[in-house]
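All protein chains of the complex are present and in place, except for one that has been dropped.
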Amino acid sequence: MKETQDLHPEAKGIQLHEVGVRNLKTLLLIHRQETDFKILPTVEIAIDLPDNIKGAHMSRLVESITDVLTDESRKHSSVEMMSTQVLSELSKRHSYSRAHMILQFDFVVEQRTPKSNKRTFEAYPIVVKTTRTNRGFNAEEKIFHEISVSSKGNTVCPHAMANNDGKTHIQRAIGTLTVKGMNEDIPEFEKMIDILEKSFSSPTFTLLKSSDENFLVQRMHNNPLFCEDVTRNILAFAREEFGKNLEIRAEVESQESIHKHDVFSRGGWV
Amino acid sequence: MKETQDLHPEAKGIQLHEVGVRNLKTLLLIHRQETDFKILPTVEIAIDLPDNIKGAHMSRLVESITDVLTDESRKHSSVEMMSTQVLSELSKRHSYSRAHMILQFDFVVEQRTPKSNKRTFEAYPIVVKTTRTNRGFNAEEKIFHEISVSSKGNTVCPHAMANNDGKTHIQRAIGTLTVKGMNEDIPEFEKMIDILEKSFSSPTFTLLKSSDENFLVQRMHNNPLFCEDVTRNILAFAREEFGKNLEIRAEVESQESIHKHDVFSRGGWV
Amino acid sequence: MKETQDLHPEAKGIQLHEVGVRNLKTLLLIHRQETDFKILPTVEIAIDLPDNIKGAHMSRLVESITDVLTDESRKHSSVEMMSTQVLSELSKRHSYSRAHMILQFDFVVEQRTPKSNKRTFEAYPIVVKTTRTNRGFNAEEKIFHEISVSSKGNTVCPHAMANNDGKTHIQRAIGTLTVKGMNEDIPEFEKMIDILEKSFSSPTFTLLKSSDENFLVQRMHNNPLFCEDVTRNILAFAREEFGKNLEIRAEVESQESIHKHDVFSRGGWV
Partner (left out) sequence: MKETQDLHPEAKGIQLHEVGVRNLKTLLLIHRQETDFKILPTVEIAIDLPDNIKGAHMSRLVESITDVLTDESRKHSSVEMMSTQVLSELSKRHSYSRAHMILQFDFVVEQRTPKSNKRTFEAYPIVVKTTRTNRGFNAEEKIFHEISVSSKGNTVCPHAMANNDGKTHIQRAIGTLTVKGMNEDIPEFEKMIDILEKSFSSPTFTLLKSSDENFLVQRMHNNPLFCEDVTRNILAFAREEFGKNLEIRAEVESQESIHKHDVFSRGGWV
């Protein structure tokens, strides 16, 4: 067997920052709070490649995932812990100075409708990126995580409301909160969802009976917000609840009901 | 050169209904009303294949497009006429009993804002499908077209408005009108756009100054409509204006501001 | 509470064929062969609406899903059975003459690599559409299902191979097998996957060690196939295994490595 990957590349002096696989779909089992969660993520995993190595052994990246997932002696109490184990397993199989793994999936939470108190399932897109750096010979590895959670809410235009005796335009908006930090500082997904939901003019629900719909309509009209206001709300709530150990970023897209385009806003502390 | 395509296939007795290429991007020049329109469509072109032929000569499908587009002696006054010429050219190069060509593109129209009367450009997704059947030895070919035009407007919920003293929820909606018929009955894109825009609670604009925004907000609140109402409006206007020589279909998607999911409605006469 | 939905619509004489919700994400628990499967589908559910009713009560569609999903006395041994129960529940809450439910999700199967015999997880996009018609006063309802399963394989061009001494071009291809019929005739997803995988020049795997890669490369070169050949293979295998009680359709898209566009082919028996 010829290991073509280990040859020297023709182009000299060019290291590559990220080499790996993406759009890989697999199945995770997370055991958390005495419940088994099954997650079907889309995965990206990559390493850096020095300038004197032609190619990565891609199957070792995939194998690191498969072996951690199918090792029944391991218990993963969180997605971040599972990712940390995969990058640790990978460092035994392939040399790298920096590697990352990204998992994208929908997280479904059971909630209650606001007035009729009926059970409803709400889905939130989540992205978990875990990065591991192995710097130098004796250095300890360093692991950090970047978590993004999105939710759909709405914006009620305060400008139109102020100029039309309370009448205004309203639209669906998508908010995303991203935090980055060390394992011990990473909040639970549910806490990030709570911050998003209270930052909109109103959150959205999959099931709404008429009494719930009326409640939301009233709440929305009492809480007119620009896209910019929602972004600042997310940032202010997140800083207050998560403190300064985390990088915090927020983005909101308002899918304008009177325009064909979207309005957006981004901010945060890096 | 071995023509592998002309061999008999291993699997016996299986004709194929559509064989061709898609996701092909090209450049069209349409000369209409003394103006040159450049269109960059995504193209699908396909033929049927009898059960005793292994494969289509795909390059002949592509060549039929390229040759018609680059023949400067031809003038195409409409997308449908250009498609008709491509399918005619193709019938000289490849046998088929039925072929179709689909062109998807954005059509940009200059409009005026409703109150401030400023110039604004509005884009509309359009799909043109042209089908040609060659039935039998002496039979004339038959050509028909299916045109879909989409526009973004909005819906203002009449149910929430009736139960909340005029307060309601509002959201972006996407309407699509599809007509199918012979060349002489196909309406202009602009007429289809007009029908869509007057069917919503209000149309949308890319540019809106405050006076325009106020005008739209008033109009929306005077015209509350379900997704179902918008669909029926499109169908009623189209039947009235285009008569009964055309198949007419309509679909509306309302991207609910109080839900994470969309509401939709479809109807028409086939 | 005013029930605006029950009013007569302004546009007269226009029934709507499909009115409902889509892009709804939820969580299903399927109990099959003594295992719990968690599925996170994207859902569409719709009914028809007669010409004298203004709007559907959309929350009743959502509630039919939520109530069946959260009723712990029910055991769903298949996605089709769950859909059947939802449409039955819906017929108690909202009148309709025809309703359908579509579930789209990824189905993950554990397999073994072809030579190294390592565990690998492979994901297959699946669409399950269940339709229920309630025709007339005393008539029994009628239920049928339409199932689509997709898999990624590859095509190895036999034309280029015949003209280049065995050298050729190779590309990823996506095959989709669709079957439609009554509940008792619907095959298991795994059987549909098997048919797809043996119809390509070779199937694909998420994990491949070098011995597996070599095995696939040899197999691919021994099995050159056009997109059209793969479509006919799927149809021939499906007809042979599933008989004539099912409608069978197949579609293959070959993402050409020497072109920017894709080649596709469709066939079947309706």
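A, B and C are the chain letters, set down in written order, and residue numbers restart from 1 in every chain.
By definition in this document, a residue touches a chain if its C-beta (ideal position, glycine included) is under 8 Å from a C-beta of that chain, and two chains touch if they have at least 3 such contacts.
It should be emphasised that the depicted structure is a prediction, and the values quoted were computed from it without experimental measurement.
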Just to confirm, in the complete assembly, which displayed chains does the hidden chain contact? A, B, C
Of the residues C:Q5, C:T26, C:S59 or C:N154, I need the one that contacts the missing chain. C:N154
Hidden-chain contact residue, picked from the options A:R74, A:H159, A:K191 or A:R219: A:H159
Which one, A:F37, A:F189 or A:F264, makes contact with the chain that was left out? A:F264
Mind pulling the chain A residues that touch the left-out chain? 1-5, 9-11, 14-25, 43, 46, 49, 54-56, 58, 62, 158-159, 162-163, 226-229, 231-233, 235-236, 253, 259-268
Please output the residues of chain B touching the missing chain, sorted low to high. 1, 24-27, 38, 40, 59, 62-63, 66, 69-70, 106, 108, 118-121, 123, 206-210
Even though one chain is hidden, which residues of chain C still touch it in the full complex? 122-123, 152, 154, 159-160, 163-164, 166-172, 202, 204-206, 208, 210, 213-214, 216-218, 220-221, 255-261
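One rule holds in what follows: only the chains that are shown with their structure count from here on.
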Most contacted chain pair (by C-beta pair count): B-C
Nearest chain to the global Cα centroid? C
Taking CA centroids for every chain, report which one is farthest away from chain B. A
Find the geometric centre of each of chain A and chain C from their Cα atoms only, then give the gap between the two centres in Å, rounded to an integer. 28
For chain B versus chain C, what separation do you get between their C-alpha means, in angstrom? 26
Please report how many Å separate the Cα centroid of chain A from that of chain B, as a whole number. 36
Junction residues of chain C, two or more chains touched: 1, 24-25, 62
